[in-house]
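For this view, one protein chain was removed and the others were kept in their places.
In order of appearance the chains are A, B and C, and numbering begins at 1 in each one.
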Amino acid sequence: MAWTKKYLRVNLTEGTIKVEDLNMAWANEYLGQRGLATRYLIDEIDPKCDALSPENKMIMTTGPLTGTMASTGGRYSVVCKSPLTGAVACSNSGGLFGAELKSAGWDMIIFEGKSASPVYLSIQNEKAELLSAEALWGKSVWEADAILHKTHQDPQLKVAAVGRSAEQGCLYAAIVNDMHRAAGRSGVGTVMASKNLKAVVVRGTRGVGNIKDMPRFMDATNAGKAVLAENPVTGQGLPALGTQVLMNVINEVGAMPTRNMRETQFEGAHKIAGEAMLEPRKSDGKPNLTRNGGCFGCTIACGRISTIDRTHFSVQDKPEYWGNSGGLEYEAAWAMGSDCGVDDLDALTYANFLCNEDGMDPISFGATLAAAMEMFEDGDLTTEQTGGMELKFGSAEALCWAAEVVATGEGFGADLGLGSKRLCEKYGRPELSMTVKGQEFPAYDPRGMQGMGLTYATSNRGACHLRSYTVSSEVLGVPVKTDPLETDGKADLVKAFQDATAAVDSAGLCIFTTFAWSMEDIAPQVDAACEGEWSVEKMLEVGERVWQLERQFNQAAGIGGDQDTLPKRLLTEGAGSGPAQGKVAELDKMLPQYYELRGWNTDGSMTDATRQKWNLPA
Amino acid sequence: MQKSLTIDPEKCTGCLQCEMACSYQSDGLFNPSKSRIKVFNFHEEGRFVPYTCTQCDEAWCLHACPVDAITLDASTGAKIVNADTCVGCKVCTIACPFGTVNYNSDTGKVAKCDLCAGDPACAKACPTDAITYVDADATGYERMKEWAAKTDAGMTAGA
Amino acid sequence: MHHVIIGAGPAGVVAAENLRKLDPTAKISIYGAEREVPYSRMAIPYFLIENVPEQGTHLRKNDRHYDLMNIEVHQQRVDKIDAAAKALSLEDGSTVNYDKLLIATGSHPVRPPIPGMELENVHSCWTLEDGRAIAEKAKPGNTVVLMGAGFIGCIILESLAIRGVDLTVVEAENRMVPRMMNEISGNLIKRWCEEKGVNVRTSTRVDGIEEGGDKALKLSFNDGSTMEADVVICATGVRPNIAFLEGSGINTDEGILVNPYLETSQADIFAAGDVCQGLDFSTGSYMVQAIQPTAADHGMLAANNMVDGREQRHRGCVNMNVLDTMGLISASFGLWEGSGGDRSALEDYDNYRYLELQFEDDVLVGANSLGLTQHVGVLRGLIQSRTRLGKWKEKLMQDPTRVMEAYLACAQAQA
Partner (left out) sequence: MATIAHLMPPGEKIANRIDIEVDEGVTLEDIITRFKVAPELAHLVLVNGVYIEPHERETSGLIKENDVVAIWPPVAGG
C-alpha cells in the first residue's frame, strides 16, 4: 500500500483525462517515483523521439512515502526524455506540491501529446480538468501563481508551473512549484511548455492513508527522525547554513570549479558563502538570510529564505523583489558565482530569484553564462552578439542582465538558453562547454574529487551531483572517508551511491536524509508502509534496477558508452592550485572497472545477461 | 499549573509535521487539510506561523453552541467538541473570533483542537520546538490571550 | 433573592446558569410556555432529517442538569407582568413574585395575512411540535410548498429534500435569504437549490390557500398561477413575543427596548435574546438580531447585571449568521451590505464560491461568504476588534481569500 494505486492519464492533444490503475507488478520492481515513472516512460515512448515533439511524454510522479509523516516525505519527480541531453530526464522537487497531489488521491500524472492552445491542469481531489491558460501564457511562474490562487480562491492551492524561459524554448527550463522549489534539471520545464501545458494546480483533501502497518510505520518514521535530529549534519549543519555551508569547504579542498572550470579555487568564495549570508549588511542591518525553511514533512529544513539588499543596483527600482523568497543554495551560488567569477551576494540572490520566477535551472544557467564569458574574453563573442553587454568574468551586471534576458528569451538570452554545449558549438568553441551528455556540471571539480569525475561521466541524466554524491565520502567523511585524489575503489563507491540514490529517489524521500540515514534506516519505513517485503537488500536491488533501466533507455536513445566521458579540459589540464594542483580527472583508471561492476560490455553497452538479470524491457 | 500549547513562529520551518500528526491523531491518516492546527506561510515576510485554538477562557464556541456539544475538559482546560452531540449547525465556526473551529463537510460536524487529552500530537511531532506544551504562563500564549480580551464580545467590564 | 426568567430558550437557560455561578444562594426560576424540556430551535432541522434524536435538540443533555444547578424549570406561560408589584401572573392563574426579572420570551413565526393560513396542512416550522408534525406529513412523493426562503426556510430545505418530497420554495424578494445574503450570493444559492431539484420561485407571493383539488391544498400566486400541494410550510419570518407586555409599562418598539445594560424601562426587569432590541455592534443602533450567538451573549450579560453590585456595559453584538442550504454553506457578518467604503469581492459562479468583504477605511466591517468553511470566524474577529489592516487592506482588495493571513498579520501581530 502507501500507493493510491491510481494515476491520471492526460491526453493534451485530445483534451481527455482518464483514470488508470497503477501497474503493481512494476511498483514491486521499481517502488515508485523515479523508478516506476521511468518504467512507464520506456514502455510508452520511443527513446529516439524528439524530446520537444508531442511523442514525448511527461510524467509527474510521487513516491509511496510522499505525503506521509516520514521525514522529507513530500517529494515528487518529473520524468521525460530531456531536450538538453536526449537522455532520460528525472528531476526531483520538494515543497508542498507532491504531497498535495498524493493527498488528492493520485500517484502520478502522465501527460501525453500536445494541446492546441495553452492549458493548465486543475485537480481538486478526484475532479481533474484541463482549463484555458491563455491568460497565463507569457507570465512568469510567480505571476501565474498569483493569478491561479486568485482564480481558484484558495490560499491552500498548490501550483507547479513553467515560466517564460520554458515558453521561449530555453533548454534548461525548470518546473517551479510553491514559488521557489523546482524540478530543476535537464529541461523538464521545456518539455512541459512544449506541450502547451502552463501549470498544474492541485488541492488534495483526502489525505494519505493506505499504510500497510500504521503503528510500525509511526515507530519506523519516528526512529528515522531521531537519527536525523541527532546527526550533526542533518540536525545542526544543514538547518543552520544550508547547502551553502559547502562554499568555503569545497574551495579549501581545491575542488571549486571557477571561471568555467579554468581554475579550482575562487578567491571570492567567502563573500558568497553560507557564512556571508548571515552577515548584517550596511543598508538595513539585516542579513541576506532571513531563516531556514523546510519542504513538506522535512525535519532537516535546509532551505534558505532570503532577501536582497534594497539598495543593490539590481533591485533598487524594483520593490517587487524586496520581499523574501528562496535564497541561494550551494549549487546556484557556485554556478552563478564562482563559475562566473562573480562575488556579489546580492547579485547572485537576485539572479536566483529570477531563476525561480521564470523557471531556469540555475546550475545550467550559470555554467552556460560562464562558458559565454570565457568565449567573450577570448574574443569569440563580442558586444555585437550580446547586444552591448560586456560578458566579463566577475561582472555582476552581466549576471543580472543575463538572468533577465534568459527569463524572457530576448536577444542574446535565446542563445544563452541553448545551454553550454549548443552555445559553444554555435560560436565555434565546443571544447569550452563543461558538460557531459549536454548537461552542465555542478559545483565540484572532478580533478580535486576523482569520484565525482566518474559520477559525472556515467550519470544517466548527464553531469549531475545528485546521482552519486561521492563528495559525501571524499570530503565530508560520510559514511566513511575516502581520499578525494585517489581513484582506487571509486568505481565501487560510485556504483553504491548511484544505487542507493535511485532507491531513495523512488521512495518519495529526499536524498539529503542519507547524510544521516543508511538503507537500514530507510528500508523499515518503506516496509511498514508498502505491501510486499522491503528489506535493505530489496531496496538496493530496486536501486540498481532503476539505474540499469535508465541506462537501457539512454542506450535505446542512441546514447552509449562513448558519451561516458568528461570535457577535455578536465582530462588534460591539471588543476592550477590547491591540494589537487597538477591533477587531472583520471577517468580512464575508473571507467573500465565501473563497467565491469555494472555487468556491461567494455564499450559500456548493456549485455543481454544483465538485461535479463534485471528483467529489463527489451 | 495547567499547561497550554505555546507557539513560537520564529522556530517554525513550515514542515507541516504538526498538521500530519494532528490529522493522524484525529482521523488515522495524514491529511493536513483536516488538521486542527494550521501553519500559515507568509512568503514575502519569510515567516511560518502555526495557529490553533488557545482554549480561551471566553469560550465563544462553547457558549454559542445551541446543543451543549462543546464542553470544558477540566483537566486540560480544552474546549472539546462532542461529535455525538454536535448537530453540525456551524454557529460556533462563526462565533469563534479566532477562526479555530472549522466545519468538516465529510463528517457533517465541526472540529477543533482538543489538546489530545493533555498530550498534544502536534507538539510531539514538531522537530524544532516551535510548538510546545508547557505551563500556561509561558510567553506567547499570554499575547494571544491579550488579543482575546480585546475581542471580548461586548462584555467589557465597567461603564 | 429570587431571579425569574421568562423563556426557556438559549438566552434564558444561559442566563440562569450564569446567575447560578454569580449568585450561588439565590432562587432561580425559568418559566417556559412550551410543554418541552428546554430545547434548541437550531437543532430542529437536524431532528427532521433524523441526524439527531429528539433528545439531541435539548439545550442540555443531562436530564438532571437543572436540578443539579438548583434551577427550577416550569412549563407554564406567563400572561402578565405587574412591574409595580414585582409579580407575574401565570396561565394557571397563580402569581409569582420576583426580585429581578429577565424577559427572554423569544419570537414567534409571522403568518402572512392571506386566506387559508389556518388550514390543517399549513404549518409553521418553529417549535419542536411543528417539527414532529412536518416529519409526519412530509412523506416521500408528497408535494410540499415552502413559503419564505429566509434563514429558517433555507435551513429546513435540506431536511425536506432529504425526505424525498417534491419541493417548491416561494420567496417574495428577488433572491434567497434576502436578509442575510446579497443579490449575487442569494441567487447563487437559488441556482444551487435548483440544480438539486428544488423549484425556487423568487419575486413571487402566495395570495391564498384553499382546500380541494387532487391534493389537500391549492395555492394561488400573485402572478395568477396556481399549484396543488399536500403540505405548506410557512417560514416567512419571526417577530418578538411582546404582546403579553401590554400594560406592563415596559417600553417596546419592534422588540423590547433596553439600555446598554440590557435593562428595560422598568426597574429590575431585563431583556435578552430574540425578544430584545439590543445594541448592534456595527451600527450602534438598537435592533432585534434573533440569532443564537446574540441570545447567548445577552443571556450572559443580563445575568451579570441582574446580580447586585455587578455592572457590565454592552458593546453590542455583531450580527452574523451561518447557513447550510443543501450543503452550500453561506455566512454573513456585520455590515455585509457595506456602508459606503471599499468592497472586495471574488465571484466563482461555477464552483459556488463567493466572498465579499466590506471596509470602512482599512477596517473590515462586514462580509458575505459562500463555500467558506475554514477559519471563517476570523471575519467576526476582524470586525469586532476593529483591527486596522494597514497594508493588508490592499492585499485583501486584491484577494479577499487571504483574510486568515491578514488576521494573523494584523490582529495577532504574527507576521
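Note that in this section contacts are C-beta pairs under 8 Å (C-beta built on N, C-alpha and C of every residue); 3 or more make two chains touch, one makes a residue touch a chain.
All of these numbers come straight from a predicted model, not from anything done at the bench.
A.B. asks: Report, in label order, the displayed chains that the undisplayed chain touches.
C.D. replies: Taken over the complete structure, the missing chain's partners among displayed chains are A.
A.B. asks: Of the residues A:Gly94, A:Gly274, A:Gly326 or A:Gly409, which one touches the chain left out of the display?
C.D. replies: Selected residue, touching the omitted chain: A:Gly274.
A.B. asks: Touching the hidden chain in the complete assembly: which of A:Gly98, A:Gly508 or A:Gly578 does that?
C.D. replies: From the options A:Gly98, A:Gly508 or A:Gly578, the contact with the absent chain belongs to A:Gly578.
A.B. asks: Looking at the whole complex, which of A:Thr243, A:Asn292, A:Asn352 or A:Gln593 touches the chain that is not displayed?
C.D. replies: A:Thr243
A.B. asks: Identify the residue among A:Tyr330, A:Phe376 or A:Phe412 that touches the chain left out of the display.
C.D. replies: Going through A:Tyr330, A:Phe376 or A:Phe412 one by one, A:Tyr330 is the residue touching the chain not shown.
A.B. asks: Just to verify: which one of A:Gly32, A:Gly86, A:Gly254 or A:Gly409 makes contact with the chain not shown?
C.D. replies: The one listed residue touching the chain not shown is A:Gly254.
A.B. asks: Which residue numbers on chain A touch the omitted chain?
C.D. replies: Touching the chain left out of view, chain A contributes residues 231-234, 236-238, 240-246, 248-249, 252-254, 270, 273-276, 278-279, 302, 329-331, 465-466, 469, 471-472, 475-478, 481, 483-484, 511-512, 515, 578-579.
Operating definition for what follows: only the chains that are shown with their structure count from here on.
A.B. asks: Can you check which chain pair, B-C or A-C, has more C-beta pairs in contact?
C.D. replies: Per the contact counts, B-C leads.
A.B. asks: Can you give the whole-Å distance between the Cα centres of chain A and chain B?
C.D. replies: Inter-chain centre distance comes to 38 Å.
A.B. asks: Provide the C-alpha centroid distance between chain B and chain C, rounded to the nearest whole angstrom.
C.D. replies: Once rounded, the distance between the two centres reads 27 Å.
A.B. asks: So the centre of each chain is just the mean of its C-alpha atoms; given that, what is the distance between chain A and chain C in Å?
C.D. replies: About 57 Å, centre to centre.
A.B. asks: Among all residues of chain C, which ones touch two or more of the remaining chains?
C.D. replies: 404-405
A.B. asks: Among the residues of chain A, which are close enough to touch at least two other chains?
C.D. replies: In chain A, nothing touches at least two other chains.
A.B. asks: Once bound in the complex, which stretches of chain A touch chain B?
C.D. replies: For this pair, the touching residues of chain A are 67-69, 71, 96, 99, 103, 156, 179, 204-209, 211, 214, 218, 225, 229, 239, 290-299, 301, 303, 305-307, 323-325.
A.B. asks: In their shared complex, at which residues does chain C touch chain B?
C.D. replies: 10, 14, 40-43, 46, 51-52, 56-61, 279, 281, 292-293, 296-297, 300-301, 304, 311-318, 320-322, 324, 327, 329, 331, 333, 373-381, 384-385, 404-405, 407-409, 411-415
A.B. asks: What residues on chain A touch chain C, complex-wise?
C.D. replies: Result: residues 149-155 of chain A touch chain C.
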